[in-house]
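Note that this complex is displayed minus one protein chain, with the remaining chains in position.
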Amino acid sequence: MAETTYLEAIRQALFEEMERDPNVFILGEDIGVYGGAFKVTEGLLAKFGEQRVIDTPISEAAIVGAAAGAAHMGMRPVCEMQFIDFISCAYDMLTNYVATARYRAFLPCPIVVRGPSGGYVRGGPFHSQNPEAAFLHTPGLKIVYPATASDAKGLLKAAIRDDDPVLYFEHKYLYRRIKEELPEGDHVVPIGKARLAREGRDLSIITYAATVWKALEAAEQLEKEDGLSVEVLDLRSLLPMDDEAIIATAKKTNRVMIVHEDTRTGGVAGEVTARLNEHAFEWLDAPILRVTAADVPLPYAPPLEDYVLPQTSDIVTVARRLAAY
Amino acid sequence: MAETTYLEAIRQALFEEMERDPNVFILGEDIGVYGGAFKVTEGLLAKFGEQRVIDTPISEAAIVGAAAGAAHMGMRPVCEMQFIDFISCAYDMLTNYVATARYRAFLPCPIVVRGPSGGYVRGGPFHSQNPEAAFLHTPGLKIVYPATASDAKGLLKAAIRDDDPVLYFEHKYLYRRIKEELPEGDHVVPIGKARLAREGRDLSIITYAATVWKALEAAEQLEKEDGLSVEVLDLRSLLPMDDEAIIATAKKTNRVMIVHEDTRTGGVAGEVTARLNEHAFEWLDAPILRVTAADVPLPYAPPLEDYVLPQTSDIVTVARRLAAY
Amino acid sequence: MAASRTSGRARPRGGRLTAGDERPSAQLTHAQRLELYYYMRLTRSLEERLVNLYRQTKVVGGLFRSLGQEADAVGSAYALDRTKGDFLSPLIRNLGSMLVQGAKPLEILRQYMAKGDSPTRGRELNIHFGDLERGFIGQISHLGDMVPVMAGVTLSFKMRGEDRVGLVYVGDGATSTGAFHEGINFAAVQRCPLVVIVENNGYAYSTPTSKQTAAASFADKALAYGIPGERADGNDVLAVYDVTKRAVDRARRGEGVTLIELLTYRRKGHAEHDNQSYVPPGEIERWERTNDPLDRYVKVLLDELGATRGELAAIDERVQSEIDAATELAEASPAPEGPDALRGVYADPPTMAPLWYREGIGSAVSQHERPAGWGTYHG
Partner (left out) sequence: MAASRTSGRARPRGGRLTAGDERPSAQLTHAQRLELYYYMRLTRSLEERLVNLYRQTKVVGGLFRSLGQEADAVGSAYALDRTKGDFLSPLIRNLGSMLVQGAKPLEILRQYMAKGDSPTRGRELNIHFGDLERGFIGQISHLGDMVPVMAGVTLSFKMRGEDRVGLVYVGDGATSTGAFHEGINFAAVQRCPLVVIVENNGYAYSTPTSKQTAAASFADKALAYGIPGERADGNDVLAVYDVTKRAVDRARRGEGVTLIELLTYRRKGHAEHDNQSYVPPGEIERWERTNDPLDRYVKVLLDELGATRGELAAIDERVQSEIDAATELAEASPAPEGPDALRGVYADPPTMAPLWYREGIGSAVSQHERPAGWGTYHG
């Protein structure tokens, strides 16, 4: 079987779900004739027509709000943010309207909001964001952020079928850089389960999205150069978070570091640290260490971006300190 | 000297700063003739006139954006959100425009955004929010959340004078419930410094805003009933956070709990836990425990709200477990 | 503001032309005309009962009145066709619209008293609740947000070829929000079967419309969206019905969105605590004296439409006894129970786990039982 890119996996998921369920439709800016800024939705208009592939005005709040309204009536809308950075314009709609619909009014609101996220692509401060931490704090939302093509497909299918609103972040650095053979058939990856990306004994790296690959790279280097056996846990789902998996890896290796591309303060690593501290305190032989972006808006020039974002060498450095602790 | 309420302290700060600096002006919904939904700005229109006390259309993004524009030109605007819940409508403007102005364009952006926050008042899901965690994650913003009348005044004055944008959250439950004698003269409380609200030896409670008072209540009960000496640290500033103070209290008592009114997952407690873990791991004789709201939108009916929000009795329960650990 | 009963387009130039002179209310039966009266009276009396309960501190939180705006709410909602599954999204002053659409006084009373058997089980305030079956949807506080949502509701009608229409209300103040703009523009481009009603009651909280917009009229805003804009006397229930019905018919014919401005007046404060000190002296009294929607409709019913005083008195009595019965039931309703707060945040999981220190369940702390001291544990 041929290998499928991360981007193509997303399109496949959209295609298959739109074929499977006539209630699924997609809406966003330039997703129709143009096929989306990254061509994720290419071909969908031709196949499914203007009724189910809707080019919208530049109105992120309206896109999300309209999706919510349609979802109440039984539809399964998938919204594209042209870049995920623009999800901030729908922040009110998502956190106040969408997230609370079921709780306060018993309204079903099964929408998916997806879009190209993340840096390492010289996109500058407004085309590189990782907004997951801003929403982690909102009960009622689910959040997934796949790192592999297989998860990209399986989690999007799960998100579309989920009866709750799901934010689906896709990493644009991975779009065409990774590919793999996808499982055949109806490949659905359950929301809420982490993925053990690499087994190890000496220390654990908990991470998600693009930095999963950096962690794996670091793990290999550490094995070769230091003889360290490093476990890498890919969270995949941030909300709900797979407590069982993070606790299991912490109890196994007793040394944990958390890696994310997002800025440090207020990032997801804090929540993971708090949970591990609550549930595995005595198993920890060393402090949980964070490797993250520095606390600055993400700058554009390559030397600046490289300096701000976490790199494989950072993970190696910190892992060595952790192992030696 | 007479005692001053928390609310009156805020008004005093606005009044004094507007008198001191002609560049200070205030804008928001119904803040002029009406004096604001909670009457915080009462009397300011009469004193300073329509040019400096601006009633705006219902447009939080425009309020914040216009404040930013005026701030670039040397003004010192203070925006009122009628309820802080509506700050979500300015989320894009704050996180993308305001927070990055200095960094990406060397633009001064000394604005203050303030508004009534927090629960315990039967306000329901949209008049009780604590939005601090949603912004903790944004480099470029500062965040303060006073618990006392003295800090309410001093921090607002500091915020207005600060050359960076400051989110100033004021707790509506405290508006008229607490009062104290304020220091005389030009009372300014530096941003970034925590306040030791109570000294103790056996365990530390790190908290901020309304739950400072619950923590103090619990501390007293624990002293009386259990003979425990409980330290209470009021963060006051969330961004920047006073690392020195949180580390010092952890190193002193070796047992820490964090209390906040906001929901648990993705809340400020995670960040505090991560920092303590990084900087005081070996001093911790017990896991850092969180007392927070449950992860649900805040419901309206008293029994529901009481059930969801952290109560003094919760703090007592957890403190006892922590002390006995 | 106009006290005449005819409605019409704000300015002839406002958007595309519409057949603006039909009077669909001429088709209403006598029973329907009395029903309009019933809903207006029910709205007013129910709010009066709520004031009593508020003063007895039985209402939890604020109380919002629609005194003087009953014609606006009732007349517009009445133009929807409930047999077809038409849908509306009310605001805080649309108690009347909700009653027309099938909300019950008992539900309203339970909501305001935060009862456990209220439609939101005590989770949300006052009339913030909805019912997909009866066709109304619970607003959130954030003004303007319901416009995009109703764009989506009506988009689904269009996509599925359903013969249904949606109606969304916004206040004069809410027209300033970004959400209003994005939502109505989206609906206009998509030609959703949606009617947008701007209830211009002169104030947003304390802010007069002159500080809300420099536009001469809210109906003028229709031109910005390429849709028809109309304006009507919001205190004339039949004029409100007429203008709304024409827009509803247009939407049902596939002709897209209409923006309607209803001119009315908020005689009470923003909420019960508001003393309206910002209102020019005499303004409220003038509206009360000369332009009360109930007084006006009673006069029309008696003078022009052949109703009798007896018929109206019977309705008044029915309203009173319905409210009395509902109040008794509502007062007896139980408060919600704390742990119910954890249910239904998500479809899955259906319940959030209680915080460990609350329920005495397996605590973080008690789980700390690492067997091998501080050595490495393989398990």
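In this document, chain identifiers A, B and C correspond to the written order of the chains, with residue numbering beginning at 1 in each.
The rule we apply is simple: contacts are C-beta pairs under 8 Å (C-beta built on N, C-alpha and C of every residue); 3 or more make two chains touch, one makes a residue touch a chain.
In this text, all values refer to a predicted model and were calculated from it rather than measured experimentally.
Trainee: So which of the visible chains would the left-out chain be touching?
Mentor: Result: the unshown chain touches A, B, C.
Trainee: For a quick check of understanding: of C:S176, C:N291 or C:T327, which residue touches the chain that isn't displayed?
Mentor: The single option touching the absent chain is C:S176.
Trainee: Considering the complete complex, identify which of A:H127, A:K157, A:R195 or A:R275 is in touch with the unshown chain.
Mentor: A:H127
Trainee: In the full complex, which of C:T213, C:Q320 or C:S333 touches the chain missing from this view?
Mentor: The single option touching the absent chain is C:T213.
Trainee: Going by the contact rule already stated, which one of A:P22, A:G43, A:P57 or A:P183 would touch the omitted chain in the full complex?
Mentor: The missing chain is touched by A:P57.
Trainee: Touching the missing chain, which residues of chain B?
Mentor: Residues of chain B in touch with the missing chain: 25, 51-52, 54, 56-57, 59, 61-75, 77, 92-93, 96-97, 100, 102-108, 110, 139-140, 142, 162-164, 201, 240, 251-254, 278-279, 281-283, 285.
Trainee: Which chain C residues touch the hidden chain?
Mentor: 11, 13, 176-182, 185-186, 188-189, 191, 211-216, 220-221, 223-227, 256
Trainee: What is the set of chain A residues that contact the non-displayed chain in the whole complex?
Mentor: Within chain A, the residues that touch the unshown chain are 29-30, 32-34, 37, 55-59, 61-62, 82-83, 85-86, 88-89, 122-127, 264, 286-287, 289, 291-292, 294-297, 299-304, 306-308, 314, 317-318, 321-322, 325.
Here is the rule we use: only the chains that are shown with their structure count from here on.
Trainee: Farthest from chain B by Cα centre, which chain is it? Let me know.
Mentor: Greatest centre separation from chain B goes to chain C.
Trainee: Could you work out how far the Cα centre of chain B sits from that of chain C, in whole Å?
Mentor: Inter-chain centre distance comes to 34 Å.
Trainee: So how far apart, in whole Å, are chain A and chain C when each is placed at the average of its C-alpha atoms?
Mentor: Computed value for the inter-centroid distance: 38 Å.
Trainee: What residues in chain C touch two or more of the other chains?
Mentor: Residues 120, 123-124, 128, 140-142, 178-179, 345, 352, 364, 368 of chain C touch two or more partner chains.
Trainee: Among the residues of chain B, which ones contact at least 2 other chains?
Mentor: Expected reply: 85, 88-89, 125-126, 286-287, 289, 295-297, 299.
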